[in-house]
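Got a structure for you, written out below as structure tokens; questions coming shortly.
A selection of the complex's chains, in situ.
Chains here go by letter, A, B, C and D, matching the order in which they are written, and residues are numbered from 1 within each.
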Amino acid sequence: GEEGITLTITANAISGGKNAAGAEWIKQWVIPRFEAAQKAAGHEVRVLFQPNGVGDEQYKTKVALDLKSRTGADVIDLDGIWVGEFAQAGYLKPLTELGGTAVETWEGWKQIPQAVQGLGIFEGKKYGLPQGTDGRVLYYNRELFGRAGLPEPWQPRSWQEILDAGAALKRLPGVTPIQINAGTAMGEATTMQGALPLLAGTGTEIYTGGRWAGSSQAVKDVLEFYRQIYSGGLGDPKLQQEAKGRDKSFAEFADGRIGILAEGDYFWRSVIDPKTGVAPMAERDRVVGYARIPARRPGAGVRGQDFVSLSGGAVRVLNPFSKHPRQAWELLSFMHSAEAVKAELAGAARVTSRSDVNAEVLAADPMLRFVSEEILPITVYRPGLAVYPQVSAALQEATADIVSGRPVQEAAAAYRAKVEGLVGGSGNVAD
Amino acid sequence: MISVHGLTKVFPGGVRALDSLDLDIGEGEFFALLGPSGCGKTTLLRSIAGLETPTSGRIGIGGTDVTALAPGRRDVAMVFQDYALFPHMDVAANIAYPLRIKKTPRARREARAAEVADRLSLTGLLGRRPGQLSGGQQQRVALARAIACRPRVFLFDEPLSNLDARLRLEARTFLKRLQDELGVTTVFVTHDQGEALALAHRIAVMDAGRIAQIGTPAEIFHRPATTFVASFIGSTPMNLLPGTVGDGVLHVAGAALPAPGDLPEGEPIVYGVRPEYTDLSATRREDGFPGEVAVLENLGTASLVTLQGPDHLVQAVVGEGHEPAVGTAAWAVPRRGRALVYHDGRLAGQA
Amino acid sequence: MNLVGHVLGRIASAVLLAVVAAFFALPMLWLASAPFDAHPSITVSLPEFTLDNFRAILDNPYALGSIGNSIIQAGGAAALVVVLAALAAYALSRVRVPGRDALLYVLLLMSSVVTGTAAMVPIFELASRLDLVDTHLGVVLTVSGGLLPAAIFILKDFMDATPTSYEESARVFGASPLQILRHIVVPTVRPGLATIAVWAVANVWGGFLLQYILLRDPGKSPGSVVLYTLYTEGGQPDLSLISTFSLLYSLPVVLMYLFVSSRYGFRFHGGIKR
Amino acid sequence: MSTDAAGLGRGRAVAFALPALVLIGTFLIFPAIWTIYLGLTDYRLTGAAAADPRLVGAGNYATALGDERFRDSVWLTAQFVLGSAIIGQAGLGFALAWIMRDRRGPVRRVVEALVLLSWILPGSVVAFLWIALLDRDGGTLNALLGTPGAAWLLDHPMLSIIVFNTWRGTAFSMMLYSAALENVPPSHLETARLAGASALQQLRDVVLPRIKGHVLTNVLLTSLWTFNDFTPFLITAGGPEGRSEILPVYVYNVALRDGRLGFGAAVSLLILAINLVFALAYLRLLRDRREVPG
């Protein structure tokens, strides 16, 4: 039976390019070890890696086309947000249907917090294994804070306190006080780092109880906050419109030209890391501070929280059309073993999905420990539905409207009209 | 050698380029097709070559019916007006091209090309491209290419018309000698009557898809069968003047001239006489056309005088030293026996 | 010609040409400086000269091979397009087929739509049913289908402009249609074929989406796809790699241009004539 | 036997054209028909509609025509085509061909080489070059003009991509017009000059009537290509706020980013229809020309 089985892994990672470390891990660590382990167990298994190095949309399209024509890799990397729409399209099946009883009895489940498991769950069924997660915080530049006479360490308790800090920073020449992503050029970053955390701070989620947030007071409050920043001279509207605006905001923060920046922990790890970052800050640990994102007012956040955050993360799924689903599960679970996950980190610190690994690897990095301990408990995930990207886009457009000076009322109404069109009528929209 | 029967060609647009045309050309004959632009000369030539499919009629070459045969299998060679030398091949390759198509071995065809080139004094040019040749040289290369494949029939479509006046005269003599030597049946299209007269054994004058007259150059020149042929032939245009017959006398443009026999009385006729056979008189003559000298054209050894009459123009050729002054009165007198009388457009007699 | 006016006109046109040359050269300066700069930024500056970037790009496992793939795919497509378009254009130019021009226009219009994003699913499914996914041939065939109508359209103009007496002459000597095409027509329209080949290569060379979707093995990816991998984890362009690779990746088309323009010259006929 | 020059005949002509037609049929017409079908459904790449697309008839078309973004996009595309294809590429291409018509030597070769290079360099590379050129902070243009901080791509997105596309595509027009101008008999120009006609009068009376056919071919092809040109996406991504979202970018965003393939297919067909209107208008002009025997 199992003579000469071939399994394929695909991911948006490629040697010498995008996510090179991930690609190396698969090629150098996962494949040889898994093959060796299988051999030891008496199975002849060959594992191939199909790298990619493109934009997320293109990667998603290619994977979808593969699955649509019932081909493709056996183990596939996906963004957690795509799980729902892929499942609806029949491109994914619950893990248990594919991997059999081995799935239920996998040791790893115990190590993945329930909230994080949610990344791979759609309509109550587990479709994928989460690779890791993250959290959003407010970064601030301590030096600028010092020069602006602001207290430090800094932890705002309401939106107003952010604005106040911005007003103080505004007095420094050549400094953009606050960068909260807005506009369509930033794409999903606007929703993730801006609109949704703010919305959570008003106690609302974008999709609850089968209905999408419309032009509610919550949405208007969010837009009003944007307005205060971008028409009050606290943010740089141009930055929100450039195609490469987000990259530029990174560079400016690293340069000490942005006071406060809302970003995920990825920013800390990969952007301003003194050694490996794309916009390295030699004095990161000394200069950069971080704070939880406050609710609009204390206690006004979702679940009555004082502080809020938003999380995302990638998952790995099994191809339902795999010829060898059980072996594929073995491979998938192998890739999520504690040992493998540690190897994937390759010494770097990152919030993984496994608590056991986190406890070990985050010890050295206070920022990531902060995310893992302080942020994950208060965080929110996005709905993994097919129309979500479009609703998100509508939300981005609404923020873009604000940045370009349109009144809050109008932008909110336009947003609501769009959402109604997208989700099939006002019945599916709250307020 | 070539026989054409009832050949008709109607082009898709409805133009009847050839109209039930019959023609027989003998073995070894140098045959000219002459006629004004658009009369169908090229169409006839191309039909013989097989490049046009006749609407009806038959074409035979050397006794076999070739009407349905592809051009490449008719064993004819054609020289086009623009020579159609292949611009990307050198002279040697151009000359050898027909042999290459016939799969002659390379060595044989190179030898043959060199031999033909030598005969046409092209040896020094074998390595050149057509673009680097003068018009006269190009014409000789085109001839060489046609000769190289030793066809049964040569077809030439105005091969001299792209040469300048001087070269044309030289090429004419050259072509005539070549054909004499090779003895290959040759059909030659031209609209220059001088060329046709000088070169051909026989000439067919065409008009609107039909043949107006076939004959030797002398027949065509001296006894043009219709006013159309008469007006077309001659290095200076023939005087053609309307007149009537009355009492055995022709009344033409103010002159009374003797009439040939059997012309019906009172009928309109056309009186034709070549300027070369018209003499000028400074004094009034009954048998002369009156006029005032309007134009004098130098022909080299002679001059062409145009007389403006009350309502006619007459031309006469006068020898060197006999030119009248412009503006003086003169009478143009046809030479006896040299004039032609046309009735209903056809030759009715000589006077 | 008025001498003063003549001189003034010459000066004016020289100035204008200089401005145009500057306009066209300006964007390309970056390509000339950044690859040699130790710290390339998006600004054109005198480089802090280094060849390290080239060493780095050679270390990339896919970079050099991808240029080879581009050559295979673009060359294959160009060859296919030139051969098929020449045959078809010749036939269409020489034989009157009813509705010929309308057909060409319709195909031309379709080609622009089908190469767009919306036809991705049909094209992918087609390729996958014909077993062409992840093959060079698949890329070559699909891009050729899109390029052919315009190629036929342009080549037909070339064919229309060549005098038919060449062909008739060869035909009287007994040459077959294929011989005529080989011996006479192809050599005389060679500049046109060269132009079409360059145009086809340039079109395929930069193509990304179709190639990305049709190919699986990165060892078969063309340069356009690999160029997109030269981003960091955060989706930020790695300027030193990108500039260097861009230069290497542009080099073959530049060389091809130099070759073709010196050998045949770029020449267009054109004008819809009938 | 046949009447065409090469003796092809209908049968062999078909055989010559067949390989190309088969390839076109398979990889062009077949997907095109499929796309037409998709345009009648609510097909999506993912989600429930991917598993089970429903026929919506003309629904997509109604949605598109009713969508403000689509209409804006049509208008932007019209500006883009008019500005970059007709005025930019055809205009500049003609100007260059005209200026260089009797020029030989290095100046002409250099200008031609630069123009042609812009045409054949790969699109993705070219996009980088222009982003680098127009960048707000480090852009070469700002450095040259002494306008640091001028955000060309944000403040003048359409102008930027119009200039870009002019830069990108002028080569084709230049080559075509160079060939066309060679067809204008010098004696005609000189007759006009002898009559005392100015350069503009010569253009109007002699050159333009003569090269009308070339102008039409050129305008037809360049507008068609410009209509469907996706490269501007690589520079402005349709932004800011959709202010440079020309139709191909719109389709990309709709079909790929939003995954609405059925709708995208419908929009593609609307583009085809608009192209058809263009082409018919050009052909109409052409027929007017043909009434004038040359």
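Quick note on the criterion: a contact is a pair of C-beta atoms (placed from the backbone, for glycine too) under 8 Å apart; a residue touches a chain by one contact, two chains touch by 3 or more.
Remember, it's a predicted structure, so these values are computed and weren't measured experimentally.
Q: Give the stoichiometry of the complete complex as a formula in the chain labels shown, bearing in mind that each kind of chain is drawn only once.
A: When all chains of the structure file are included, the formula becomes A x1, B x2, C x1, D x1.
We adopt the following convention: only the chains that are shown with their structure count from here on.
Q: Consider the two chain pairs C-D and A-C; indicate the one with the greater count of contacting C-beta pairs.
A: C-D
Q: With chain centres defined as C-alpha means, what is the inter-centre distance between chain C and chain D in Å?
A: Computed from C-alpha means, the inter-chain centre distance equals 15 Å.
Q: What whole-number Å value describes the gap between the mean CA coordinates of chain B and chain C?
A: Whole-Å distance between the two chain centres: 54.
Q: Where the centres are mean C-alpha positions, what is the separation of chain A from chain D, in Å?
A: From the centre of chain A to the centre of chain D is 39 Å.
Q: Would you give the residues of chain B that are in contact with at least 2 other chains, written as numbers and ranges?
A: Within chain B, the residues that touch at least two other chains are 50-51, 70-71.
Q: Residue numbers in chain D touching 2 or more other chains?
A: Within chain D, residues 2, 5, 7, 45, 131, 256 contact more than one other chain.
Q: Under the stated contact criterion, what part of chain C meets chain B in this complex?
A: 163, 165-166, 168-176, 179, 183-184, 187-188, 190
Q: Under the stated contact criterion, what part of chain D meets chain C in this complex?
A: Result: residues 2, 4-10, 12-14, 16-17, 19-21, 23-24, 26-32, 34-35, 38-39, 43, 45, 92, 95-96, 99-100, 103, 107, 110-126, 128-133, 135, 138-141, 143-144, 167, 175-176, 178-180, 183, 211, 213-214, 216-218, 220-221, 224-225, 227-228, 230, 248, 251-252, 255-256, 261, 264-265, 267-269, 271-272, 275-276, 279, 283, 286, 290 of chain D touch chain C.
Q: Which residues, counting only chain D, touch chain A once they are in their complex?
A: 44-51, 131, 136-137, 151, 153-154, 235-237, 239-242, 256-259
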